[in-house]
Structures are given as structure tokens and as C-alpha cells.
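Complex shown without one protein chain; remaining protein chains in place.
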Amino acid sequence: MIPRYSRPDMVAIWSPETKFRIWFEIEAHACDAMAEMDVIPRENAEAVWAAKDVEFDVARIDEIEAVTKHDVIAFLTHLAEHVGSDAARFVHQGMTSSDVLDTTYNIQLTRACDILLVDMDELLEALRRRAFEHKMDIRIGRSHGIHAEPTTMGLTFARFYAEMRRNRLRLQRAREEIATGAISGAVGTFANIDPNVESHVCSMMGLKPEPISTQVIPRDRHAMFFATLGVIASSIENIAIEIRHMQRTEVLEAEEFFSKGQKGSSAMPHKRNPVLTENLTGLARLVRMSVIPAMENVALWHERDISHSSVERAIGPDTTVTLDFALHRLTQVIDKLVIYPDTMLENMNKFRGLVMSQRVLLALTQAGVSREDAYTLVQRNAMKVWEQGRDFKTELLGDPEVTAALSPEEIEEKFDLAYHTKHVDTIFTRVFGEC
Amino acid sequence: MIPRYSRPDMVAIWSPETKFRIWFEIEAHACDAMAEMDVIPRENAEAVWAAKDVEFDVARIDEIEAVTKHDVIAFLTHLAEHVGSDAARFVHQGMTSSDVLDTTYNIQLTRACDILLVDMDELLEALRRRAFEHKMDIRIGRSHGIHAEPTTMGLTFARFYAEMRRNRLRLQRAREEIATGAISGAVGTFANIDPNVESHVCSMMGLKPEPISTQVIPRDRHAMFFATLGVIASSIENIAIEIRHMQRTEVLEAEEFFSKGQKGSSAMPHKRNPVLTENLTGLARLVRMSVIPAMENVALWHERDISHSSVERAIGPDTTVTLDFALHRLTQVIDKLVIYPDTMLENMNKFRGLVMSQRVLLALTQAGVSREDAYTLVQRNAMKVWEQGRDFKTELLGDPEVTAALSPEEIEEKFDLAYHTKHVDTIFTRVFGEC
Amino acid sequence: MIPRYSRPDMVAIWSPETKFRIWFEIEAHACDAMAEMDVIPRENAEAVWAAKDVEFDVARIDEIEAVTKHDVIAFLTHLAEHVGSDAARFVHQGMTSSDVLDTTYNIQLTRACDILLVDMDELLEALRRRAFEHKMDIRIGRSHGIHAEPTTMGLTFARFYAEMRRNRLRLQRAREEIATGAISGAVGTFANIDPNVESHVCSMMGLKPEPISTQVIPRDRHAMFFATLGVIASSIENIAIEIRHMQRTEVLEAEEFFSKGQKGSSAMPHKRNPVLTENLTGLARLVRMSVIPAMENVALWHERDISHSSVERAIGPDTTVTLDFALHRLTQVIDKLVIYPDTMLENMNKFRGLVMSQRVLLALTQAGVSREDAYTLVQRNAMKVWEQGRDFKTELLGDPEVTAALSPEEIEEKFDLAYHTKHVDTIFTRVFGEC
Partner (left out) sequence: MIPRYSRPDMVAIWSPETKFRIWFEIEAHACDAMAEMDVIPRENAEAVWAAKDVEFDVARIDEIEAVTKHDVIAFLTHLAEHVGSDAARFVHQGMTSSDVLDTTYNIQLTRACDILLVDMDELLEALRRRAFEHKMDIRIGRSHGIHAEPTTMGLTFARFYAEMRRNRLRLQRAREEIATGAISGAVGTFANIDPNVESHVCSMMGLKPEPISTQVIPRDRHAMFFATLGVIASSIENIAIEIRHMQRTEVLEAEEFFSKGQKGSSAMPHKRNPVLTENLTGLARLVRMSVIPAMENVALWHERDISHSSVERAIGPDTTVTLDFALHRLTQVIDKLVIYPDTMLENMNKFRGLVMSQRVLLALTQAGVSREDAYTLVQRNAMKVWEQGRDFKTELLGDPEVTAALSPEEIEEKFDLAYHTKHVDTIFTRVFGEC
């Protein structure tokens, strides 16, 4: 968790204060459930809630842990300092530390997910707005970095929108994966605690009970969660790379917004660098690197070992904080991206009509020329454009074998841009439900 | 794809023969759609189907590709050799190679998924059967590799069942991710081909049309697909590690089936090694290693670059073939696993009652002893068992501070195993819907 | 960087204070070199050294950066506040930010490496000590988790020693990889700065000049560096897994040291869990996860992009801090490991001589029995031990086909443990240079 790549709401989820607050709520709800079943006295359960608004003293708990070397015992000891040892006597009864720790971790991940879902909605909104804004702005489509056929800037945003909407669904599913809690005791048999305690606590904390746990909640859930974040990060990289390409000096179809006071470089004051999207490229790598350790965490020994814990202490906060920051940064980049439709047209015309070659090839075939011959005809004229700087349409009009098959009007018509945008509405309707 | 870790049905999906068969079907269905719209003559479309039952000549296609250096053109040239150049003239019209290649890859992945789903069902059935078979067979639960509290072998299988059922749902979702096709032309604008062709081909091939594509189907789908396989592989590792632990010489609660003719070791004939589950541990690593490259494939340049292709040529077959083999092998291991309930009990009794300490601790607390004092009482008797080989129950019965709080009958009752299995039915009902 | 897995000396390397101190030294040494070449006035260079003992104000620099959005400019502005704008005028002349940032990063990694090398030496010393201490303590060797043939605890430590000594060499080489600096200007051409400046700064800061840089130091060096840390982490995991196995309830050949006040579990007071080595297993995953992003950082665009920066801000500190902590923790675990030679013998004898089967097999072959027959003889007696709890030696002595080939004395001799330890000295001499 690097401060400059962190936003406060997500950071707060991972603070010790939040953690202890969740611990308290779990323990207090568990007391309620146990009192309801007459396992512990009702008044003791109620007495615990006296700490409801207490700001737990993190330093004090750390101090106790330094002696006990056990974090939950340290917390319970501190809780007793607030609610009195009599009330505290029944707290945590029949429970094991992991009941609290694992359920808490999932609550934190679930809350983190809720922030990420909002981030995603904001990103989707920005992508949608820019898509409609530039829906029909012609831009050359490129495969292999080479000009192919015309497309529009709106379609570029539309495909990112569609990709991120898939990611939103994946994120929603990832949230379901980890929105479970477990209060099932030392090896998950409920030997010392009734399943009703688990049901009650989970219900109050917005979770589903884990159907079968073993001191720990099974880690395939977390592997799937972090894998999903890794996919989302890869999509962020995808958009970032596109923008970095757009902003290259030779392309310059768009630029990240450049504020007045900002200096691009200490050495070259004219430079406007796509540093935000380059940064997003790096942040994507950071999010993605948690995927494999999360998968390595699945195979715990028997009913549990604690090897996953240090990994999760790191990747829980680091990954969600980084992804939150990245999604937000990307939304800002998209929102303020400066787009240059004129340059888009200039770039497209760099090869003087060559990008229409596929259309011409098709027209020749339909006019009865064999596929092989049509290919040869198109290629030989294309090579003159490529190598000698000629204009493709002019060359075609001057090639008797071409004009034998296509009339000048037909050739002319092949260079009409509307041909390439005729299905933009179809695609927008597929993606946005409207056009 | 290593022969010894491959099964023929999955391998067949990735053969050149299957690939060319799918290519043919895509092209032929596309011709039908184009004929339906009067873009090409109906008779030409019908003539293409003449190759319906042709076994395409892979060597011949390779030969042509050696010249053209383009696989789809090579195939189309060969197709013309079968259906005649007149019929072939309209094949692939307005399409780009990726329309065929990407749609084919997704069909292969989808079919691979169908096999994996069957594998998963067989695994689930085996896990379910063994779970019910050993539902109440007592076994010590272990955290950190150390004896904790009793559980049952049935619960061990039940948790693997629950994990794999989650994986089945994930796999089903992964299938949906990649069950799309695209016939949208050079940059995805449908400039040269009507969207109806895509709809028809997808419908005939069991896919949904990709809402927006750009010569390629977006690779976030494949990243999610391979990430899901990585999670499943991690769950396989989880089960494999458990079995390897069970079979350790000192534990020996279960063994992989050992056929009569099999030699465990050239040097030590008495050895029965858990080589299948060790192998599964390695195979899990192999499946998992495709996750990061699949994520790196997402950020293609502009409308596409071909960097993903070599990666997918490898991980498509390798990962699905390996996972198919691994799921099948695991099913066999589970099915035939030799389980030793007597050894399970012997192991549990190794520490002479110590595993009941949590229960005693709880009973003392409920009898009014403070948590701290109860802990001290339990710990001091536990240490005698641990260090001097005493029996825990005997020690407790002889400790006046313990007997001051608990009667001999109460102490005796704490060692009743039924206490630990009383919720097995509850958990089975949660997991299996019955008990 | 998680506080509980961090040690102060390594953390200090990554503090803003250390960073600004290094920045200052680089700039001041560069001024010296430029003054030496009469590029800037000698007195200005000297004036800069006025800030030699200044404690730079991190908050103030952050404040300036909030405006300039450029960290090096912010620092230089702050430096001017200390040395006066006249002296500051020539600071950083002809340099680019990366000259400072990249050289600093490598200095930090180099210093981190120096700490890691000391950690490694301490670990090696602990391993060596324990190896000699338990050199001849017999322990069963296990393949596949199954008893194989006798070995000694000393050999176990000796192999970890050999592995870690290889890692020490790798670490030394990794240090060389990143012990370079570059002051080569905006694209590495030395257009605005003389190569002598680079030589002087590198020499003063303990680095070699990077032979060819491009604003940045090439990132293959860092990829190799982090890959090496990943290998070391994997070796830590290797040792940790061995100890976790040793401490399993059923094995218990060794235990992590257990301090008096420590509570193993809030629920099960008798438990002594190998939590340190489980933790090390997780920390190994954390270190290893930096390897792939470090490799993804190699392919920067043209003369540089800044995608590597966020990755390195995270993995530089996180990986070195975690590895430092892990090496130190492992040293403590090894140092204090409680080893139980008696249990080692008990475990070995669990299968009543079966582990000698390979020797018997060999003896039979040497006595003229065919390999196949010998195998059958050994296997049939071994199976009686395995399945019926018999004693292997007794069974052999009672098998006429065995005694036809081997005399009772010869059979007896095959069970002599000294046979298995006769080359321990040879191996120790290979590993330690002495025995």
C-alpha cells in the first residue's frame, strides 16, 4: 500500500480500528445468539454492547499482544478492560480465533468490493459518455500497429465499456465468493458452538454462513476473488496501452489532460507525457501479482495452517487499495482525455487510400474476378502507394485491368467512409441498449 | 501436452483435423447466411457443403501454407480443391482470418469445457460417495499439522465436495465467458459483412455473437477462463496434499490404491508411494502457470496484435488436456482410496485425550472458573500428558482444583466422541441437501 | 511492507529521509565533477555541500511536489532553500530526473543486498552449527513422505547449508547486477553532461557506471535481481516445509522453540504449532510474487516509459524487507530448534526393519540370486511386515529361500546402521570443507 497510490476510504477498511470494530461486532452478535439459546446469561450479552461506541485503543492491544503473542486474546483482554471481566467471561465462548479473523477478513474484502463496484460504475459512466460523444468520429483501425480499415473513436470507447461491464459482473460474482462467514469452532464441527450462532452473526454482518468450514473458510474463494481482480487489472492495462499509443508523438490522436502548473519533465519543458496511463500499466502488474500467491494459498494442510495469513495481510489491502486507485485514476483519465478528431483523420489519410484495399478486393471478386486475380490487382496498385507515395484511388482508376471490372463510379464509391460506419448504431445498441 | 498426461477425447479437440472441420463449418454456415441475404448465389453456398464429409488433408494444407505463409488462405485454397474454384469463389467473402480463427478457438475451448464439466461431475460423484461412506468415521482434525479436535473422514470429503461444486459453477461461468463468436471483419465494424452472418454462424455453432469485437474477440474473456482453470487446479492441489499427508508413513490413514503388478520403487520394494497425488500437485502447477500469460494477453495493441496467438496455441491445449487428465486421475484416486479407520483412531489417541482440552476448558469456564484460571488448569495437566506421557482424563480426575469445579461424571462426559459428531448431519444437509 | 514482518535497518533504507540523502549526495558529487571540468564554478559546487548535514524536511518537499507534481524539481527547490538559489543554480545541470532516481534506486537495492548478505551469513552459521551438532543422529530418510533408508539429521542441515551457500553466491551476483549508476542525460547520449560526471558520482557512491543507458538503467538487471530473491525465498520455503513436517504430531522429530509465556491457541492450550515456519511459507510466496512484474518491467517503450516505477516503488521495499525478515526469522528458528533424536529413532523403527529392504535386495543379488527373484523374496517378506506387523529381520531369517542365499550373520549385518552413515564424513567434507 503506497500512499501516493491510495485513497482514504479504501485504506480505512484495512485500519486496525476498523478491524477491531468488526471483531467487536462479531463477538457481541455471537453473545446475543448464545444468550438467545440460554448458553450464556442474557445480561452478560447485553453488557458486552456497552463497548458499542468505544474507540478501541490499538496501542494498548498491541502492548498486550506483545506478551500473549496472540492477537485475539489480546483484544479480548482489552475488551474486558472496557466491559468488565464479568461480562467478558462469556465472550468468544466455544469460538476459535479464526472464527473471528476469517469472518472479519471476508467482511473487509466485501466492503472493499463495494467500493470497487462504485469505482466501476463511475468508470462505466465515463466510458459511455465519451463513446457517445465520439460515436461517429472516424479513426483508422489498426491491426499489428498497422493501418487496417476505418473505425470510430466511439467504438473504441464502446469496446472498453463492454469489457468493463463484463468486469463489473465478474466483480459482483467475486463479491459473492467471499461474502461468507464461519463460526464453526476449532475444526469446523460446531462441537463447542451451535450453528445458530454462525447464522445470527452472518445475518447481522451481511454474510452467508459458509456451508462447511474447517477452522478456516476455504481459500478457493479467495483465489477466485484475487484472480478476478487480476483480470480487471489486465483490462485497465488494455485501456492504458491504447491511450499511451494514442498519445505517442507520431500518432497524437488523444492526450491525457495537462493541467496548467504541471511540468512534464525537468529537462524537456515541451513534453506532455502519458504518465497516468503508464502508471496504470504498472499498477496493473501490481494487482496481478497477487493472483498466484492467492492460488498457492488454497492448499492448506489438513484443517488449516497459517501460511496464507501473511500473504493475505499483504495482498488484501495492497490489491484492493491499488485497484481502487487505478480504477479512479482511469476514470479521471477517460473523463478528461483530450481527443483530436482532426489528427485522427490526418493519420488515416497518411497512406492515401490504402486502407480501402479490402473493399476494392471484395468488389473485384463480386464483379467476377477470381479471388487470386483480384488479390494480385489490388496488391500491385497498393505497392505503388506504399513504395512510391502514389494515391490508391488514382492508381486504381488508371489500371485498365481494374477498370475492366469496375466503373469509375464504382471505384469512387469504395472510398466512401459512411460504408465503414453503417453498423455503428447496431453495435452501440448491442453494447448500450441504445444508440 | 505430454502424452502420459493426456486423454484422447480432449486431445482430439485440438487436432488439426478438428480445427479444419470447424473452419469448414464456419465458412459454410457463413455462405448460407450470405446466400439468404442474396449477397452470394444460393447454389454456390450449397456447393460448399459438398465438402461436408471430406476428411481434409492436413499435410496438403501445410504444404500450401509453406508457400502462402498464411493458414486460412492455405485452407481456403485446399477447400477449392474439393468444391471447385467456382463454388469456392464466395467462401470467406468479407471475412477476415480472425473471424474464423477466433471463433474456432472459442468453440474448442467451449468443447473442452464440456469435457471438464463431465470430469467434474464424476469427481463430485466420487467425493459424495466417499463422504457418505465415511460420514461418521472419527478422525483427528489438525491445525498447523498438530492434533486439534475430532472430526470425521466424511467431513473431509464433504468439504472437498463443496469446494469442487463451487468450481463447477465457476467452470460453467468460464464456459459462458468464452462461448462467443465474431464474424465482424477486419476491425470489427461489419463494413464488409452483415451482422446477420455472425448471428447465423454463432447460432449454428452454439455460440453467442460477441457484442463488440475488433478483428479479435476481447481477451479479458480468455484471461477469466484460464484464471478459473487455475483456481480449479489449486483445489486439486488442495485435495492431493491432504491425501499425501494421509499416506505419510507416520500417519497412514489412507493410501492410494496399489495394483498387484505395480512396483513402488526399484530399490525399496516395501514402499507404496502416493505418486498419483504427488503428480497431481505438479499438474496443478502446470495448469496454474497459464494464468499470468493469459492476463498478459489482454492488452493487445489497438484493434489487435498477434502476440496472444503463440501463447494460446500452447495454453489452450496444454491447460485443458492437463486439467482433464488431472480431474480424471483425481476421481480415480478418490474412488479407490484405501481408508484405514482403525489407524485414524490410533492416531487420534496418540496424545491420550489431549485433544479434548478445549472442551474441558469450556466446561471449567461454564462451571464458574475464570477464563485465565481455567486456561492454567487445563494447560498444567496438558503439559504432563505432553511431556511425561500421562493420560489427560486421569490427570484431570486427579487434580483437586479441577475436581472442585467438575464432578468425575462431568469430566468423563467431556471425552465422549459423540459430542464432536453431533452436527455432522447439519453440515451434510448444508452441503449435500441430505444427510 | 507489513510492520510485523519488518526490521528497522532494512526499513530505513527505504525511508524518504534516506532517499533524499542519497539524492543530495548524487547531486553534490555531480557538482564536484562538473566543477573539476570547469563546467560550473568551483565555489558553487562547494556551496552545495553546505547542506551536507541538513536533515531534509520531507513534509516541505511533499508540499512543493503537490504544486510542481515532479519529485526531483520539488527536492531541488527545497535544496535551494538551504544552500541559496545562487549555489543551487548549477545543481542538476544537464541531468535528467532519472539520472538521480535510477541511481538512487540501485544504491538502495545494493544496500538492501548488503543486509541480506549478512542475514545469509548468520543463517549459514546457524545451519552449520546444527549440522555438526546432529551430524550422526540417525533419522529415517523419506521419499514421497514414506520411509526409505536411514540418513542423519546432520545431513538434513548440511543440505540446507549447501543450498543457502549457493543462494549466497547468487545474491552476490544479484548485487553486482544492480550496483550500477547512470548520469547520462535525457536519452543516455551524454549530450548535456560529460561521462566524467557519471564516473565520479558512481565511484563516490560505490557503483560502476552503466555502460549504456537510455534515461533509465536497463531493467533486465532488476528482473535478474528480483528473480534471485525469488529463488532464495523458495529455498526458505524448502526449509520451512521440512520443519513443519518434523513438527507434525505424528512425526515430532523437532519443534520450533516455545517460550514460556506464549499461548499456542486460545482454544487448545496443549498445542505447539509451527507457526514461524508456516509464516515463512507465506512470506516466501510474497517475495516470489515480485518476480513476474519485475520481468514485465523489462520491455519499456523506446528510451523509457514510467510503467516500471510504481511496480518498483512497491517491490523494492516490500521484497527486501520481507526477505530480510524471513532470513532472520529462519535463522532464529534454526538456532533454537528443539530436536528429538529419540523420537527420530522411534519413528525409524515404526516399520520394524523394512527400511533395510534395499540392502537385503542388493545382498541377495550379489549372492547370485537373479534380480527378479531377489525382488520377489524381499517383497514377500516385506509385505508380512507391512500387513501383519511382523519384524523384517525375523521374517528373513525364517525364509529358507533367503537363508539359502545369505547366512544369519550376513542377514544380521544388513541391519547395522553404521552402513548408512559411513559416508557422512565424505559428504560433510564436500559441503563444509571439513568433517
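The first chain written gets the first letter, and so on, giving A, B and C; residue counts start at 1 in each chain.
Everything that follows uses one rule, which is that a contact is a pair of C-beta atoms (placed from the backbone, for glycine too) under 8 Å apart; a residue touches a chain by one contact, two chains touch by 3 or more.
Computed from a predicted structure; not experimentally measured.
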Touching partners, among the displayed chains, of the absent chain: A, B, C
Contact residue for the chain not shown (choose from A:R60, A:K208 or A:K271): A:K271
Residue among B:A80, B:L171 or B:I292 touching the omitted chain: B:I292
Residue in contact with the excluded chain [from C:R4, C:K52 or C:K422]: C:K422
Chain not shown: contacting residue from C:I2, C:L300 or C:M383: C:L300
Of B:K52, B:K208, B:R313 or B:K422, the one touching the omitted chain in the full complex: B:R313
Positions on chain B contacted by the hidden chain, ascending: 2, 4-5, 67-70, 72-73, 76, 92, 95-97, 185-186, 192, 244, 259, 261-263, 265-268, 273, 275, 278-279, 281-283, 285-286, 288-290, 292-293, 296-297, 301, 305-311, 313-314, 318
Sites on chain A contacted by the missing partner chain, in the whole complex: 140, 142-149, 244-245, 247-251, 263, 265, 267-275, 278, 292, 296, 347, 350-351, 354-355, 357-358, 361, 375, 378-379, 382-383, 385-386
Missing-chain contacts mapped onto chain C: 85, 88-90, 93-94, 141-145, 148-151, 155, 158-159, 162-163, 166-167, 170, 173, 177, 185-192, 195, 209, 211-215, 218-221, 223-224, 227-228, 230-231, 233-235, 237-238, 240-242, 245, 288, 291-292, 295-296, 298-306, 358-359, 362, 365-366, 370-371, 419-424, 426-427, 430-431
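Everything that follows uses one rule, which is that only the chains that are shown with their structure count from here on.
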Centre-of-Cα separation between chain C and chain A, whole angstrom: 33
Intercentroid distance (Cα basis), chain B paired with chain A, Å: 24
Shared interface positions of chain B, touching two or more other chains: 142-145, 148-149, 245, 292, 296, 358
